[in-house]
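So that we are looking at the same thing, I have put the structure below in structure tokens.
In this view, the complex is presented without one of its protein chains, the others remaining in place.
First chain written, first letter: the chains are A and B, and each begins at residue 1.
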Amino acid sequence: MFDIRTLLVLIPVLPLLAAAVTGFFGPRFLRKNSHWPCIVAVASSCVLAFLVLGKVAHAEAPLIERYYTWMQTGSLDIGLTLRADGLTALMLITITFVGSWIAIFAVGYMSHEREHEAGYARFFAAVALFVFSMTLLVLGDNYLVMFAGWEGVGLCSYLLIGFWFQKPSAAAAARKAFLVTRLGDAGMMLGILLLWAGYQYAHPQTTASGINFETAFTWASSTLPDDTDTQLFFGTVALLLLCGAVGKSAQIPLYVWLPDAMEGPTPVSALIHAATMVTAGVYLVARSMPIFHAAPPAVLLTVASIGAATALLAALIALTQHDLKRVLAYSTISQIGYMFLALGCATTDGLVLLAVTAAIFHLFTHAFFKALLFLSAGSVMHAMGNVIDMRRFSGLRTVLPTTHWTFLCGAAALAGVPLLSGFWSKDEILGAALEASHHAYGNVYMVLFISGLVTAGLTAFYTFRAYFLTFWGEVKVPPEAGHHVHESPPVMTVPLMVLAVGAVGLGIVVQPFTHWFGHLLEHHWLNSSFGGTIQPAPHGFNIPLMAGSSLFALGGVGLAWLMYVRSPALPGKLAGTMQGLYQLSLNKFHVDELYYVFFVGPATLFAGICQAIDFLVDSVVDLVGQLPGLLGKLVRPIQNGLVQFYALAMILGLTVFLSALVLRMAK
Amino acid sequence: MNPTVELANVYLLALPEIVLTLSACLLFLAGTFRQNRHFWAMKSLGILGAAAFILALPFYRQPVDPLFALQAPNMVQPIVLDRLALLLKIVALIGGAVLVLFSWNEVSDDLAAEYHACLLVIIAGVGLSAMANDLIILFLALEMISIPTYVILYLQKTDLGAREAAAKYFLLSVFSTGLLLFGFSYLYGLCGTTNITALLDGLRSTDAGRLPLIALVALVMVVAGLGFKITAVPFHFYAPDVYQGTSLTSAALLAFVPKVAGFAALLRVLDFVWPGNRPPGVALGTQAPILFWILAAMTMTVGNVLALLQDNLKRILAYSSVAHAGYMLIGLATAPELAHQAAAVGGGQAVVFYLVSYGAMTVGAFAVLAYLSTPQAPIETVDDLAGVSRSHPAVALMMAIFLFSLIGMPLTAGFAGKFFLFLGALEVRPEQAVLFRCLALIAALNAAAGAWYYLRIIAAMYLRTPLRAIDKPATWPGLAAIAVCAAITVALGVYPTPLLQAAKAAVGQ
Partner (left out) sequence: MTPITLNHYLALGAVLFVCGVLCMATKRNAIGVLMGVELVLNGANINFVAFAYYLRDPQGNAVFLVEGQVFALFVIVLAAAEAAIALAIVLNFYNNHLTVDVDTAEELKG
């Protein structure tokens, strides 16, 4: 029906048009119908994304279309070029599919905003603009187009976090998010420029542009093993790109913005700060894998270490949070850390496919179950009158039956309960880490693997802690919720159910047995990027590993159950039971205590330490942000308003320059 | 060739400037008879149009690459119309038209004729300084910009701050002229000629490694004198004070016009322009890049960190203009390095591109402030802009475009400009690579930090409720000025290629 050229350009353009229409006409004409352009456009993009996937699956090489020349002079030639390959197609589907359902959910969630129509239109315009930027990001065929999308999503994120700008905390969070990620972006921009300049220098006669993916990757994958200069160069580029990825994907040390970003409306948290935008860093590293691969192995080790450390730290912080959305936010940070851990395992040709597939597969499944969890949390918030503190409500499983089931699906998937989608993807990551421990820096990778395993247990624990606290126990509803607490309307519950099906079933369908995922990535992307040097990953299951990780996951769930469901009821039961059984219960109670002493106690202590670290990192990042201002305060008195002083300063500057140059000349 | 005929040809090159100046004289005279700001603004637009027409006339009959045919090959003329001059003259005329539109309602009736006459002389001065190939002409052209600027500063506002601003600007500007002249005198002494081409040829023939001390003094003095015009630290001190004290129209003028003239003069005098048959070379040796390196690093850092602390919008924009001058100085630092290698984007080229981008976004931002201000309720601080997006959605959107461009968001002129400047810094060959990579790093960090204060303004416009109602009636000329600037800002971001190539042709490679 459409040729690929039209298809590729329509995917970002439709949401852009929707954003423009909603932005210009929304407040005046569309009013309460402002959601329609956004939903229609994103859903159409979703359909088109599936068509693109179909075309990609039948193509031998990546489909690349150049639309116009963005900037050209001398040997600089950068086009607005879009590409479709396995990675892009998968990202597109994730973005537009999850995005469509989130947009539909938002109609219900934002219903109270419909009263003041300007805000309602603003919300959907920004969401559509976000989908435009995000699709542009993944479609771009060179780093500059990608960067354009990259900054675009940052901007939309800023607009949406600050959506309820009346709250000072929301405005502050928005600014923090924008500025912290921009700090990373500065590094990324330098990386892109350096890549271009380096390519130009290494290939003086060429007219190709080093920031085109194909050009850069061909160069990177043809680097000789003994060419240390080039390897160091790629190492520098890779680390600079990593700066951008770390900022956007909220990894140590730039993760501090994401928990605060929960000030935005919950659908935004689901779409931008869980499912799509924050995974842009994973996409960037995955996309640039040939460059990371050509760099010295220490660079990939850095990626993996950052990932594993973030995963562990964020999981520990999540243990003690009371705000449901913040638990999910830290969980997002932790899960993205997992993806970085996976990417960092691509140390040899044989591991590349395994590592990248694991990371992107987890990205994919995570988008579903995390979006689901956020939306379910949103549904809870909606019913509870915007209360999100888990200490103030409980036992909601009877009050919100649909939300309860969907949350449970998401939580089980996130926890890695066997056979659900999170289980498969997490398993692939752990498998990749285990595999990497046989190669360079093996011992370190072994440590990272173990920390990943521990994180899996912690994840299961904090997820089900949140689940039990919210949905189990006696029914408690905060006064803000009003008298008739009821389940959300179908416009909200249907997206939940759709995403729940995805969270439960998608994982098993697309990868572990069919290998669709790995196949798409290998044949339609990685092979061309690496010039055919990568080796296919071994199929098959690592049964002991699966058993081990299931054990950790189920252990975490069980522990959460013990602590938050069983134990609170324990004292009541004890009083009414017979003596013999009492002894038994007591013993079990001892077991509980043992659990507490050996697992929960240290974990809580450690979580406390981690919160201190969190505070420290946050303060340091804040301090770095304050530095320019402090420097300014230092310099400001010089601007004292006196003409004579200004003249004197000019002449002093002149003298200093002159003497510096004369001295330099004399040397 | 008959020298009289040659001189007549030379005059023809400056015909648009002559028309502008003569019309300005008429305006000064006729201002007494008619006191109506709209009338005189319309007249100025007409005069600018006429000048543009005259400028375009020679290209009507031979549109293909006629430029180098207009001048003698050895460029001994006092003025030359090469591509750089042509490009900057077009920029000056467009900028002049925008400034006229912008000040349509901002000047008082009784001073309108004088104001517009001064503006025309300034535009003529910019054109002339772009064409100058002789130190005397260059000096006169720069004075043609400075002296009417003093008059405008003196005429426009009469409160305490404006007086202070006028006095400060005047004294420091004259002082900077003195520095420039002192530098010129040594340059003249080095080669015995004031013709810039001949002078640079003479300097090039000396051993670049062992420049006489006097040449170094000349270099530093010229850079200091012109550094005042481009607000390079430490010659920038006047900028925030003067912008704050004076009217928005004058501030926009000061932020844009002297920078164009200053950078044009720096490019020419320091041998960064290599048109046509002239090979790249640097007459003032290897000292210029390091000087500009230091200037660039200092200028952007000081500009950005001091802008962080400001509340007054004019001061923010003043420090922002300092910071952007710093970015442009990167181009001057890299220009000599890149000239000898096959660089994609030369330093001078990036500077010219950024000058135009910077002009559009900064003048646009000032125009928005002027558009929203009334004499009773001027827009002074960030708070005054709170909630503008609701009362004036279109203007707020365009202001957001300017600010995002100043931040350097992709698809705006500011991004493209910064991209080319930073690219140049990373393209420098290994001998100096580390040095210039550091500069690029400093610039990138500055760009990241700079986002903070622009974002504050955007946040105020979009994310806050109005503190007071802004009820300025819509006026089309002000809106037109803003729209032109916004269009240029977006167009240069989306499709920078034409200007980029024009800039390349202008400075040569």
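Throughout what follows, a residue touches a chain if its C-beta (ideal position, glycine included) is under 8 Å from a C-beta of that chain, and two chains touch if they have at least 3 such contacts.
Note that the structure is predicted; figures quoted are calculated from it, not measured.
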- Specify the shown partners of the omitted chain in the complete complex. A, B
- Hidden-chain contact residue, picked from the options B:Lys168, B:His324 or B:His392: B:Lys168
- Given the contact definition stated above, which residue among A:Ser169, A:Thr228 or A:Asn640 touches the chain not shown here? A:Asn640
- Which residue from B:Leu140, B:Ile290 or B:Val490 sits in contact with the chain not drawn here? B:Leu140
- Residues of chain B in contact with the chain that isn't shown? 135-136, 139-140, 143, 147, 150-151, 154, 158-161, 163-168, 170-171, 174-175, 177-179, 181-182, 184-186, 188-189, 192-194, 240-242, 244-245, 309-310, 315
- Message: I need the residue numbers on chain A that touch the omitted chain, in ascending order.
- Response: 636, 639-645, 647-648, 651
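Here is the rule we go by: only the chains that are shown with their structure count from here on.
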- If you average the CA atoms of chain A and of chain B, how far apart do the two points sit, in angstrom? 43
- What residues on chain A touch chain B, complex-wise? 68-76, 118, 144, 147-148, 151-152, 155, 158-159, 162, 165-166, 171, 174-175, 178-179, 182-183, 185-187, 189-190, 193-194, 196-197, 200-201, 204, 625, 628-629, 631-633, 635-636, 638-639, 641, 643, 645-647, 649-650, 652-654, 657-658, 660-662, 664-665
- What part of chain B is in contact with chain A in the complex they form? 167-168, 171-172, 175-176, 179, 211, 213, 216-217, 219-221, 223-224, 228, 233-235, 237-238, 240-241, 287, 290-291, 294, 301-302, 304-309, 342-345, 349, 390, 404, 409-411, 416, 419, 422-423, 426-427, 429-430, 437, 440-441, 444-445, 447-449, 451-452, 455, 459, 462-465, 494-497, 500-501, 504, 509
